[in-house]
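For this depiction, one protein chain was excluded, whereas all remaining protein chains were kept in their positions.
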Amino acid sequence: MSTAIAASAAPIAHHETHEAGFIGRYIFSVDHKVIAKQYLTLSAVMALIGGGSSYLIRWQLAWPETSIPGWGPIGPDQYNALITMHGTIMVFFVAMPFLLGAFGNYLIPLMVGADDMAFPRLNAMSFWTIFAASSVLIASFFMPEGPAASGWTGYVPLSDKAVYTGVGWGQNLWIIALALEFASFLMGGVNFLVTGLNLRTRGMTLMRLPLLVWMELTAAVVFLLSVGPLIAGAIMLLLDRTMGTGFYQPDKGGDPLLWEHLFWFFGHPEVYVVALPGFGIMLEVIPVFARKPIFGYKVMVYSTIAAGLLSFVVWAHHMFVSGMDPRLASPFSVTTILISVPFAIILFSMIASLWGGSIRFASPMLFALGGVATFLIGGVTGIFLGSAAVDIVMHGTYFVVAHFHYTLFPVVFFGGFAGIYFWFPKMFGRMMNEKLAQVHFVITFITFNMIFIPLFFVGLGGSPRRIYELSSYDMLKHLQPLHVVATYGAIALLIGQVPFIINFLYSLARGPRAEQNPWHANTLEWTVGSPPHHPNFAVPPRVYRDPYEYSVPGAAQDYIPQNVAPEELVDIQLAAD
Amino acid sequence: MTDTTHDAAMPHNQNGLYFFIWIWLVVLLVVGLSIFGLPIPRVVAVGLIFGVAAVKAGLVLRNYMHLKHEHYLIYLIVLVPVLFFLGLALTLIPDIVFRHGM
Amino acid sequence: MAAGAHVLIPEHDDTIRQIPPGKIAIWWFLGSEIMVFGGLITAFVLFSFASHGAFAESAKHVHWKLGAINTLVLVTSSLTMILALGYARAHNLARTRLCLFLTIALGLTFLGIKSYEYSSEIHEGFVPSTSLFWSFYFGMTGLHALHMFGGLVVNGLLLIAALRKAPWDFLERRLEFAGLYWHFVDVVWIFLFPLLYLT
Partner (left out) sequence: MGGIFPESVSTFGGEIDSVFRLILYVVGFFFIVSEVLLVYFAVHYRRGRVPRAIYNRGDNVREFAWIIVPCLIILIFDLGIDAAGHRAWALVKENQPPADVIVNVTAKQFNWNFTYPGKDGKLGGPNDVTLENELHVPVGKIVRVTLSSQDVIHSFWVPNLRLKQDVVPGRRIVAWFEVTRPGTYEIACSELCGFGHYSMRGQIIVHTAADYARWRADMLANAGK
């Protein structure tokens, strides 16, 4: 059956790859699988920088008067720069290249049955653009006045004039890095959409696409349509900083709230740009390890689209107390609450998919379920912030910090690690060590909660976020022990990644060879070799069924890959009988 | 993936139509400019000028960009962003135009 | 492999796949461009309402006649661009080259007039930092001019391809995609002109 079909795929060489040397094959490759690995490497490097900065931030918050081991003391201006860079790096240079760049690039063509992205060279260009963006961002660390220090939201006028933060070119480079990053994902997003919509193989109708593809495509649409106003806003910000214009300066007739609106018009959808692919990974993993179809595939697709559309009409809930017209608050409260419904459907369907399953707790499944369990906390705490009245108290406090880490960490890291453990055999042709993976999960799960549950209480206690020292307020001093707990958690979380790094690097070189379909999964990427050769499919595959046909009654095997023709199925059946 | 299957729906030689549309575009430009000179209330003039601009844009989109022969997906790709940015503009009116609190 | 007998869902119901990939890509790109210019236009219109007539006052200093000429130039370049595609479809190489050449010439004329406008305005003392209107004026027309420039580069490459007798299907397809972009830039100007010059 499928094994035989795919085995024939292996020997056919593609004129492009076999001619190319090392540079052509690994550096300026146009193969989506290589580009995906480049994205993965980039996001790993950036995650080390972003995660390392969280160590400095957490140490400073727990023991403000001490010098940070391995670094030295940091001042308030450095602290602001660190939180700015931590946010910018984690959202734009870790989450997006990881979930969209790496997994989207690797899996969309394979899952829809295409040989490569629709525009391979554009794909390479989008990677090298984000590479340039990352370089610019890292270069900003070495500017004389340091990197941008106005928060990852870059609120004006703080970011609008150098005098307010004392940062000159660091902030300009921050804008340029973001602009390049947006350009990169504009190219990438277009490529995703064309690949997912037009390069589907025969029989791969829209309603047979794996949910990860649906979610990546929705994320791409949401990104493409939401980033425009922020690009316009960033152009205005750069002009303000370099040409002396006054788009955001009230004394020149400008308005600081314009930036907030433009930023959050993008910023909220951006959360879904990151969250949806993370869910997509969990949704690929859960059916495989529960040996069950996803519960309510179609409604899940519609919910995804609904969440994508609704994400454009909720942005002002970030601005309830920003000084915008208070009459706007209640309509935006309602839309914010409405958007919880599609997400509730997605999460409940994930839980319902477990019912009646035969669940194997391999490491991808552990991370996927851990992601669902923790995202629920992020989801329900969002209701507090979505209610305008409670947001008066919660806005700008550590409650917000804990909330968005509880939404983004589960999708980016629990989802992302689930994806890595799941597709590592496909990507690198070797298996990872399961014991180390489980240790990694247990440490990550416990320490993550240990960091952010205390921070909810710091926020409820009234502590504003982004403050260098809690002890400058008498009313907050009693919250200090919570910060200490969180910092122990953060350090343990960072150390807890060591088993993963060891596991990854060791398995890369020495892991046992992976079979073509080690998890007995159905989607098309498992019907080709591990790792796949350059033209992914020797013969364009043909799709006959839905992506999650596990444990079909009467079938000999508990999985039926998408490309198994009905008559082949009959043959298997007869042989089994 | 070839273009030919898709473009078959489109009549072949359309150069005459393109000239015709161009004449309309020039006429509408003149119309827009003459509204600018008319002694009518500014609000009405602005409304008319943008009406004319919208008609011109529609002519270019439908004929030069062949939107009238396109799949509904292409319409969606154009219309959804227009709706989103109009929504953005409407939502910002109370803040930017009336400057709540100023 | 399986024969056609077991196709569970007929292939032709899925019309999206029949759109050429390049076309769908360029439209997605234009969709996000609509949001970029939409954001700028939104900001301009709202600030214009908020300015209590200051914008209209400043707008008296822009050279609306030059703007009108430029509109004519750009609309005409759209015509030559679409004619280039029309002639390419008719496999008339000489006229395709001529139309492409005219498009580029008209585009350069537009940029020339635009830079003359800029320099005379700057001589009159209107620079981006003069007032919010001028910030928008220079920002929006500058971004538009950058888009024009990008389009000119693409058209120039296409002209070179046409001069080198590139295959027809290549020329037809590229001319269509470059044309979509060029017409979009034209549409943007159709709105920018009344916004900045006439109101």
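Points to keep in mind about this one:
Going in written order, the chains are labelled A, B and C, and every chain counts its residues from 1.
Here, a residue touches a chain if its C-beta (ideal position, glycine included) is under 8 Å from a C-beta of that chain, and two chains touch if they have at least 3 such contacts.
These numbers come from a predicted model, not from an experiment.
From the set A:Leu158, A:Leu212, A:Val285 or A:Ala514, the residue in touch with the chain omitted from the display is A:Leu158, counting the whole complex. Remark: the omitted chain is touched by one listed residue; of A:Leu122, A:Met143 or A:Ala344 this is A:Ala344.
Across A:Trp128, A:Phe141, A:Phe457 or A:Tyr488, the single residue that touches the chain missing here is A:Phe457.
Although one chain is not shown, part of chain A still touches it, namely residues 75-77, 80, 149-151, 155-158, 164-166, 250-251, 254-257, 290-299, 321-323, 326-327, 329-330, 333-334, 337-338, 340-341, 344-345, 347-349, 351-361, 369, 372-373, 376-377, 380, 383-384, 387-390, 392-393, 395-397, 457, 460-462, 464-469, 472-475, 546, 548, 550-553, 558.
One rule holds for everything that comes next: only the chains that are shown with their structure count from here on.
Chain contacts here are complete: no pair of chains fails to touch. Taking the mean of the C-alpha atoms as each chain's centre, chain A and chain B sit 37 Å apart.
Counting partner chains per residue, chain B has residues 1, 73, 80-81, 84-85, 88, 92, 96, 98-99 touching two or more of them.
Under the contact definition stated at the top, the residues of chain C that touch 2 or more other chains are 16, 19-21, 24, 28, 31-32, 34-35, 38-39, 42-43, 46-47, 50.
The touching residues of chain C, when paired with chain B in their complex, are 15-16, 18-21, 23-24, 27-28, 30-32, 34-35, 38-39, 41-43, 45-47, 49-50, 56, 64, 68, 71-72, 75-76, 78-79, 81-83, 86-87, 89-90, 169, 172-173, 176, 179-180, 183-184, 186-187, 190-191, 193-194, 198-199. Here chain A touches chain C in the complex through residues 5, 118-119, 186, 189-191, 193-194, 197-200, 202-203, 205-206, 224-233, 235-236, 239, 243-247, 252-255, 258, 262, 539, 542, 544-545, 565-568, going by the rule given at the top. Of all residues in chain A, those touching chain B in their complex are 197-198, 225-226, 228-229, 255, 257-258, 261, 265, 312-313, 316, 323-328.
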